[in-house]
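Only one protein chain is missing from this complex, and each of the others stays in its spot.
Should a chain be cited, it is by its letter among A and B, assigned in written order, with residues numbered from 1 in that chain.
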Amino acid sequence: MKNDPMSKASQIFWLMGTVISISAALFVHFTADAPTKGYPARNIQGIIMWGAGGATDTMSRAVTPYVEPLLKKEVILINRSGGAGAISTKYVHNKKSDGYTLLYGAENPQLHGVLGLSDIDYREFYAVNVLARGISVIVSHPDRPWRNLKDLMEDVKARPSEIKMGSTGPGGLPYVVGAMLGSQGEFEVTPVPFDGDGPAITALLGGHVDFLPSGFTATAEHIRSGRLIALAVVNDEEIALLPGVPPITQDYPAFSKFLPWGPFYGVFVNKDTPEAVKRRLTDAFYTGASDPKFQKFVDDFGAIPMNVSGEEADKFLDKWQSVTTWLLHDAGATKSAPEQFGIPRP
Amino acid sequence: MNTTRPLENAKRQSKPGELVFTGLLFIGSLAITYFAFSISGLSSTSAPGSIPMLAAVFLLISSLITLVKTAKQPKGTEVGSFVTAITPRVVLFFAFITLAYISIINQFGFLASSLAFLFFSILVLYRQGFLLSILISINVLAIIYVVFRVIFKVILPEASIWQ
Partner (left out) sequence: MANAFDYFSIGWADPYLFFLTALGTFAGIYVGAIPGLSVTMAVSILISFTFSWDVNEALALMAGIFMGGVYGGSRTAILLNIPGAPSAMVTALDGYPLAKQGEAGQAIGLSTVMSFVGGLVGIIVLAVAAPVISEFTLMFAPRDYFLLAVLGLLLVGALSGESLAKGIFCAALGVSLGMIGLDPLTAEERFTFGSLELTGGIPYIAAMIGFFGIAEVFIQLHQIGIQPIRQNLDKILPSWTLVKKYLPLSLQTSGIGVIIGALPGTGGDIAAMLAYDHAKRVTPEPATPFGEGAYEGLIAAESSNNAAVGGAYIPMLTLGMPGDAVTAVIIGALFIHGIQPGPLMLTETPHLFWYTVGNLTLANLCILVFGLTGIRLFSKIVQCPKGILLPVIIVLSVVGTYAIQNSVTDVYWMFGCGILGYFLKTYGYQVAPIILGIILGPLMDVSYRRAVISVQDDLGSFLWAMVSNPISLALVVGIAVVLINNLRKSRAG
């Protein structure tokens, strides 16, 4: 259009026309998205601390549509992974405490201090809702000789560091469960780190590692189809979705001091957010997450619904942090001691 | 592999500033090597620093080879100085205005800073006058805004200065 031998006047005329039509479009847009009175007056930003397609991402995107109609505004979700969640946590922490930036997170920030990643954990935030916690299982390939956890533990003792455990890096679920197993006696395995549950399970399916402590969600269907076998559930009782698989406390009763333990997923805002805003958010998320359809999703996802906020959530978060950090510290897997961050021993 | 332009390569002359640039790359490689070795040292073959160190070694060797080659090349005759051939005024102007644009985007928001950037750069580069520049800028910006903000719901920087 710009190369044609057009007179300047006609160019200007044409451009003016476009300006008018686009201004009209913008006007329509702005009136549709116009600020309203009270909180939330405009759309809210939701920062997800893990990448697209992960468990945290799926959980966040599953709950949000139930909450949006209650808040009468959109929650625009953005994945900001990196630093095992530390980047998102700091990003939201540095934002204004006005309730317009939510942090959708998993358990990771509770370990950032002792692992030397960042000083910010959930004690700096208000828990709008801890949606659910996951259950972990210890799975293996059916070609391996082990049929329960005891078989595996004895074989590990007989062949130290020859057995390969799938892992997801320091502070990850397999790592913590591995440390718990280590507290039960000799447990020398070779942890092979993967980028997440998915890749680790794929490697287990292909026989490139021997066993894997994993979230139940990601392995459920593989167990059901018989492509993987579950050696134990990291829980103090059998779970309905995995009939016949013994809880870990059956053979190792001392495990009960760590339980309940598992990854969790929640929504957070800065601690100094105005009370009214906190209440509005808490109510909306509570009602949204109570929707039977979301509860069914959580069940299907292989997680245990929690739907708690405020003090009740804090109690859970504190216990989780205290159990896990001290466990890791005793296993020699931390950079600094939990007491440096004021985390009491359980 | 010099299959693409062997002839050109044979009588390649160095461009203004090339030797300095190659030297800088070599110094940069030295720095990267230093930092790569300080990640985990030579502790084990599977340490976090293994591949960075390997890459650093490749950086060092290749930049050294290039440095020697460039030093041997005859100086180019066909073009003028560094300033006229590599960083003429238009390049400097544009680099400056782009950097300014990026640095104000958080304070003034996407719309205002982009409008200013588009207007000034089109005014200078397109040379068709004030009115046309501003009209084109508004149009282009409106289209970009609608596509990103309205259709794809991308959050764009909002002005922090007036809040």
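Definition applied: a residue touches a chain if its C-beta (ideal position, glycine included) is under 8 Å from a C-beta of that chain, and two chains touch if they have at least 3 such contacts.
Quantities reported herein were computed from a predicted structural model and do not represent experimental measurements.
For the chain excluded from display, the touched partners among the shown chains of the whole complex are A, B.
Of the options B:Leu42, B:Ile65, B:Val83 or B:Leu131, the residue whose C-beta touches the omitted chain is B:Ile65. Those residues of chain A that touch the chain absent from the view are 1-3, 45, 51-54, 57-58, 61-62, 64-65, 68, 77-84, 86-87, 90, 115, 117-118, 161, 164, 169-171, 190-195, 198-199, 201-203, 205-206, 208-209, 220-222, 224-225, 227, 296-297, 300-301.
Take chain B: the residues that touch the chain left off the picture are 1-6, 8-9, 12, 15, 18, 21-22, 25, 29, 32, 35-36, 39-40, 44-52, 55-56, 58-59, 61-63, 65-66, 69, 86, 88, 90-91, 94-95, 98-99, 101-102, 105-106, 110, 114, 117-118, 121-122, 125-128, 136, 140-141, 144, 147-148, 152-157.
Assume only the chains that are shown with their structure count from here on.
Remark: chain A and chain B have CA centroids separated by 37 Å (rounded to whole angstrom). Per the touch definition, chain B reaches chain A in the complex via residues 131-132, 135-136, 138-139, 142-143, 145-146, 150, 153, 155. Residues 8, 11-12, 15-16, 18-19, 22-23, 25-26, 29, 45, 74, 76, 78 of chain A are the ones touching chain B in the complex.
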